[in-house]
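Missing here: one protein chain of the complex. Every other protein chain is in place.
Take a look at chain A:
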């Protein structure tokens, strides 16, 4: 019988992974929409993007809140440490998320063709992953100052660390890579040749920096937190799998076939890397202050949350399948006929 805190962190990690994928598609799409507008190619892809995003943008946002509420629920200490330290970067992320979410709705359901809205939507799409990735950097330890009961963020250590910059870089390029691959797949489903050609170029372009920055970040983790690095080295087969999936995705994209499979490979690539990273961090949530065991909530609350999880997922999974059926795998809708 697995302990409830381990179930908790595993499910939450899965949710964070889910957010990583859906949010990347969303964030990247915003940037591509804006970039295509600047290079006068927007007529090719804008409709494609808005057809996919309009019914699901709100769901993406909930994934994030879900993870956040889950982690402070299972591990209330995280609220104290991360909350105190992240007051400023966290609030900036909130403000960017707010601007992005509402301006997406304003642009798509309200007034059309507003360049300012599109700019805010595109630019925030890159700043949000950058600001959210600070939380991942913090978990490696060494960026939090604790004096007595007061917890604060060591800005100088954070800003001067190559680790934090490589994680920011990784967040941004992987957003563009994931999004590019997904939109290429969506364009191929819509049988929209020009959009497909454009998205395939974007996906191929962002693949190289993704793998380079991923390796760089990995090396800097080694310099910063040896325990985490060694744990990840023990999981070398997961990392190797991740690289293998990346190669398969590249091969498929390069030869321009099976875009659906290519996107699944990209998802698996990030799945393996993300779980190797997460398992390697065990048992710490915030090195060295919070471990999974020390910060867990009371057993009765833990059980209640696990039960709520199961009940909630029984509602959510069929609903999500319905959304996918209606908007993602309905060929007529994707092609714009419905």
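The rule is short, and it goes like this: contacts are C-beta pairs under 8 Å (C-beta built on N, C-alpha and C of every residue); 3 or more make two chains touch, one makes a residue touch a chain; residues count from 1.
Quick note on the criterion: contacts and distances are computed from a predicted model.
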Q. Looking at UniProt, which of "Sulfite dehydrogenase", "Cytochrome ubiquinol oxidase subunit I", "Glutaconate CoA-transferase subunit A" or "Na(+)/H(+) antiporter subunit D" names the chain that isn't shown?
A. "Cytochrome ubiquinol oxidase subunit I"
Q.
Please identify which residue in A:80, A:119 or A:289 touches the non-displayed chain.
A. A:80
Q: Could you tell me which of A:90, A:122 or A:278 touches the chain that is not displayed?
A: A:90
Q) Any idea which of A:6, A:59 or A:244 touches the chain not displayed? A) A:59
Q.
Across the whole complex, list the residues on chain A that are touched by the chain not included here.
A. 47, 51, 54-56, 58-59, 61-62, 64-66, 68-70, 72-74, 76-77, 79-84, 86-88, 90-92, 94-95, 97-99, 101-106, 108-111, 150-152, 297-298, 300-301, 304-305, 308, 312, 315-316, 319-320, 322-323, 326-327, 333, 336, 338
